[in-house]
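For this depiction, one protein chain was excluded, whereas all remaining protein chains were kept in their positions.
Per-chain numbering from 1; labels A, B and C assigned in written order.
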Amino acid sequence: MIGLSHYMILSGLLFSIGLIGVLRRKNLLMLFFATEIMLNAANIAFAAASHYYGDLSGQMFAFFVIAVAASEVAVGLGLLIVLYKKNGSLDLDNLTVMKG
Amino acid sequence: MDNILSILIFFPALAGLLGFIVDKDSARAYGISVATIEFLLALWLWMIFDGSNGGMQFIEMVPLIADFGISYYLGVDGISLFIVVMATLMVLLGMIGLSIKKDIKNMIISLLFLEMTMVGVFLALDAIIFYLFWELSLVPMLYIIGAWGGPRRVYAAVKFFLYTFFGSLIMLVGMLFLAYLYHDITGVWSFAITDWYALVLPFKYQMWLFIAFFFGFAIKVPMFPFHTWLPYAHGQAPTIGSVILAAVLLKMGTYGFIRFSLPILPDASVEMITPIAILSLIMIVYTAMIAYSQKDMKQVIAYSSVSHMGIIMLGVFAMNAEGISGSIFLMLSHGVVSGALFMLVGVIYDRRHTKMMSEFGGLASVMPKYATIFGIMLMASVGLPLTIGFVGEFLVLLGFYKISPIMTLIAGSTIILGAVYMLSLYKQTFFGPVTNQENHKLKDLDKKEMMSLLPLVAIVVWLGVYPKPILEPIDNSVKHLVAFMDKKAKTQEAKDIIISTTLIREEK
Amino acid sequence: MENLVYIALFAPLVGSLFAALFAMTPKNLITAFVTSGLLFVSWVASSSLLMYVMDHGTISVNMMEWIAAGNLTIDFGFQVDAITAVMMVVVTTVSTVVHVYSIGYMEHDKGFNRFFSYLSAFVFSMMILVMSDNFAGLFIGWEGVGVCSWLLIGFWYHKADVSTDVNPSISPSWAANEAFIVNRIADLAMLIGIFLIYWNVGSLNYDVFFAAIPSLENSLLVSIGIALFIGAMGKSAQFPLHTWLADAMEGPTPVSALIHAATMVTAGVYLVVRANPLYAEIPNVSLFIAYLGTFVAIFAASMALVNRDLKRIIAYSTLSQLGYMFAAAGLGAYWVALFHLAAHAFFKALLFLGAGNVMHAMHDELDIFKMGGLKKAMRGTYLYMGLASLALAGIFPLAGFFSKDTILEVAFNEHTYIIWFVLWITAGLTAFYSFRQVFLTFDGDERYKKETDAHPHEVQNFVLVAMAPLAILAIIFGFFMNPFKEFATTILPAYEMSEHTHHIAWILIIVTTLIAVSGIVLAYKKYANGLVRDEKMENSFIYKLLQNQYYIPKFYMEFIAKPYKEISDILWNKVDMKVVDATVDGIAKIIYFTGDKSRKMQTGNLSDYLNWMGVGAMLLIVITALSMSLS
Partner (left out) sequence: MEQIAFYLFSVLTIGLFLVTVLSNNVLYAMTSLAAGMVLISGFFFLLGADFLGVVQLVVYVGAVMALYSFGMMFFDATKDIKEKNTSSYLVFFLSGMIALTLVIMFSAPIMGENIIASYPIMAGATNPQAVGLVLFTKYLVPFEVAAVMLLVAMISGIILAGKKMDDSLTTKDENHEEDDTFSRKDIK
């Protein structure tokens, strides 16, 4: 029987994969992809919790997470385009204006 | 008038806001008139104050954040009343003697805001309000030192700010913990100091709280070894800054001990008498010696302030009415005297733009009035009887004698060492032939300076000869406090000490 | 009668304040007249009080409350009893004379008005000292006279510091500071005594304290007695706090006469006499006082033997006579001490004022080796000084004879033969140095013509007239010994000689007179016909030792003043700056340094930031996991 723990572990693994992406990749677009993975991992956890506790709040959260993700993509892509126009590349290593 | 305390606090600040629209040339006159009104208000408060009542008077209370027991809570008793009067007086006289030309408007406004915070600290009965004013007082002072100070003003101002700020943050933690304990015991939140008075705390907590408060207050006093910000601040601050700093801001520390540590944590206070007394003794002797080796007049007075604050601390921890009353009186007298001395150094600095004693000599021949007033203040500073300095010093030493004769003997060396550095200063500056040609053409005190100094001379003599109008209300409040501490102390040991320090030995 | 008390007390204050109004204006004779007049008023009031007290006993008045805190209440209370009345009359007499004298002496001084203001302020302080009915009031006067003495010693503050070879006192301002600081050391002990009294008796009033003495433990009384006596030692310049007195001669001569001979320095004696119920209870301390007084008597006399400074010789002789007074007081003969105090005040003030005349004539030259033969020019002064010196030497029938002789009798009576012997020797020394000074100054060849360009002249007549009361008192005061005794012993314990002493009293008198006379004769032989310098003696060790005051000032300078300055400098430069402040700055620097180092973490590269975030996130998760598993 599949329990809550299974989903949680799966979600944890997916989240870690996303984290690997966030940490490893230098291309901003790939970072976005990795972020999406992490968000989705969280969504699975929400949905699973919602299912196993019989409470709809988890689904509601997942729903809002999706909304946020959508907005993020919209704004983020816009920013990426601006950035690309400015720099001609999406490589993070080129963005060091905040060097202290 | 029920809201006199609020008026007293916020009148200068509101006037300061209005000050932004005052013309630059009339800013000083505006400031003086505001400070005069404020001083008259303070005097009026004194007039309507009931001196025989040792408790809080003119209480104002408006809940601000009811859930956490934070309220706008003011009150005045004999302990705080005179410090407030003194603070308003020193601001007024400082403004009269103000010789700064640069950005005078900003200076006046800063001073008025500073006045609000100072009055607020002494009138607040809610810990949060107290803390607010306590921290706010740093801001105008930082500005005054940083904008009008000497060549190393930025270093001095930052050091002053960070050092005292560090201490008060620890104090804030103590306050929050105390409020938490109060909630734990009574089930309601309250930051009112008078509520905290009712709290009987376990000894272990008292010690921790005492240490937390100690950091906040001790750095402000400043106690050895936390005193090193003071010489820099005084050395670099403009005259008015030094005057206010020495006269009022330092008193916040010792006032804090009396208002918080003693009544809220009586057992810990009794326990800590010896450590604090040792620190105070080091302060007294050590800084008196350092003062002797200074070459800058202002530094001498700055270090002498530390030395005198040591006596005040000793009096606070004498645990008897004589000592505590004496130390409060000494706070006032030190405020008046050191304020006057700083003004006097300012006078000579305005003329010569140096404060080095080696530059002077023989000033008594050139500036007799100046030398006379300086001499009177000097004598008050070394605690000559019939000047204001003696009463407090005498009472403090008398009070502390009951705790420890040996320590009193060491502390009493202040009357010798104080004379040593002060007379040495006076001799180097005022006596001997006029060696420096530039000093020949120095002008004696002008009207403006006389206006700001003569009232202080009058006070020095008046309160030295007849301290009763001030000493009596102070004493009533202090007796109230000591009786309260005795009632509240938990351990028998502390009770014994508090009782025994007030008793005259019975005849056989 | 209350009004008389207030008049006697406040007349000098009014005079002082009046003169202070003119302090910064050029010389104005009115200040001198007003202050002198008011002092005369005070003298009249004091004398009438003396009469009144003789008939009616003690007067007490309470002016107002001064300090009240806790259980402590201190009033401005004044009481006039026999001791006080005597002191008041002595003080006002001498000070009135000195005031009038000063009109002549300070004639050309720029600070004429200021001088009178200070002088009257001093008299006021002294009056408070003797009239107070409690120790706090005494302390007011005690410190007040200290300040006035500071002001007056440093009156010529404009003089520059010179090395001790030129002037052992360095400068007036230096001497003033020394006097003030040394006195403060003693005052601290006095304060401790006051605290002890308060915490054990609950009041500082003399009467309350004296009444409580029987109920107090002996060890406590000893502590109080010692503390108060140390206070007295400072003001009365007893060894080892004596160095300031000789240096105090830097002040104008009338000041030396009034403060450092007649009144202020006797305050210590007054205190011991006043506290006689205390000292009567603690015989050991009293005996110590007597021995110390005896020691100081001969110690100071020995220094006076070789000194060449006119005023310093008189200062040492003052010191020596104070030793006599303490010896008497310590032996329990309080009224004798008081009597000697009064007699001494008269003839010593006279001596000083005479010295002032000489100084005036010699244009401030003080070296007696450079004088000689002045009697031609200054007959009146010669007379006065000779008279005063005779009195000082204790020659019948002058005042000093009676008082000093009684002290010797007392010493004999108490079977403290060492004290008697030392005091007896000192009597001889006293006679010798007094007349050495007189002869060197007034007799012999006129050395001043070679050594200086002074043209000695007698002072104005009114000055000589003003000095007359002192001269008369120096002559006749001794005959009042019996009435004085009667009067004083209404308050003080009556000291009676034993039968045995009575029997041999006349032998003692002869012996004492003999040594005094032989001292004078020796001085006459050696110096009356001119100065013969004895190189060998002047280079001898003892001579040098005495001339350098046993090297005590040097010792204090080298081992107290200089090390104190050095330690202060070290504390400031090394400890405060390099340790305390450096620690604070060090902490700030560490914070700054870590900030500076960790700044490099801010590469600006988002990827690095993300890595750091990952580290942080992991730490948080691990902590959460741990805390959850633990709980």
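One rule holds in what follows: contacts are C-beta pairs under 8 Å (C-beta built on N, C-alpha and C of every residue); 3 or more make two chains touch, one makes a residue touch a chain.
It should be emphasised that the depicted structure is a prediction, and the values quoted were computed from it without experimental measurement.
In the full complex, the chain left out of view touches A, C.
Residues of chain C that touch the chain left out of view are 611, 614-615, 617-618, 621-622, 624-625, 628-629.
Mapped onto chain A, the interface with the missing chain covers residues 1-2, 4-21, 23-27, 29-30, 32-34, 36-37, 40, 43-44, 47-57, 59-60, 62-64, 66-75, 77-82, 84-85, 90-91, 93.
By our rule, only the chains that are shown with their structure count from here on.
Centre to centre, using the average C-alpha position, chain B and chain C are separated by 36 Å. With centres set at the average Cα position, the gap from chain A to chain C is 92 Å. On chain B, the positions that touch chain C within their shared complex are 159, 162-163, 224-225, 227-229, 286, 289-290, 292-294, 320-322, 325-326, 329, 362, 364-365, 368-369, 372, 379, 382, 384-386, 390-391, 394-395, 397-399, 401-402, 405, 408-409, 412-413, 415-416, 419-420, 423-424, 427, 430-434, 465-468, 471-472, 474-475, 478-479, 502, 504-505, 507-508.
Taken in their complex, chain C has these residues touching chain B: 23-24, 64-72, 136, 139-140, 143-144, 147, 150, 154, 157-161, 171, 173-174, 177, 180-181, 184-185, 187-188, 191-192, 194-196, 198-202, 212, 215-216, 564-565, 567-569, 571-573, 575-576, 580-581, 583-584, 588. Taken in their complex, chain A has these residues touching chain C: 19, 22-23, 26, 92-93, 95-100.
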